[in-house]
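Quick one: structure below, then a few questions.
Only a single protein chain was left out; the remaining protein chains are all shown in position.
And now, chain A:
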């Protein structure tokens, strides 16, 4: 039987999304109701995002979903489901979130700290190179 779709992430109730605009940029929320082709109601009671309409073009779909989230549920219910599915810790342990956190951290480094990163990276490269050479020989 052919696959239903080539896509893996859908705009659906319970889909966890990453906000790309507005005051809550960078936070995750969950779609609790689809308004139309352009907007959905998103809610993030565990990440400080208030329930609001959000255009899809300012959202990124993640691979996470909240299973069995009722359509158009209120913030309280959404919170219960989010906590039950342990979405925040799942998100934070994902490679995507980790990369984002690392990039954000990098941006706050001072000149001296950036220099230390260079020094440590050089040391790591050196070690890897030596070990590799020893292994090849």
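The working rule: a residue touches a chain if its C-beta (ideal position, glycine included) is under 8 Å from a C-beta of that chain, and two chains touch if they have at least 3 such contacts; residues count from 1.
The criterion applied here is as follows: contacts and distances are computed from a predicted model.
*Asks:* Pick from "DNA replication complex GINS protein SLD5", "Coupling of ubiquitin conjugation to ER degradation protein 1", "ADP-ribosylation factor-like protein 3" or "60S ribosomal protein L6" the UniProt protein name of the chain that isn't shown here.
*Replies:* "60S ribosomal protein L6"
*Asks:* Among A:4, A:36 or A:111, which residue is in touch with the absent chain?
*Replies:* Only one listed residue reaches the unshown chain, and that is A:111.
*Asks:* Using the document's contact rule, name the residues of chain A that touch the chain not shown here.
*Replies:* Contacting residues on chain A, toward the hidden partner: 107-112, 115-116, 119.
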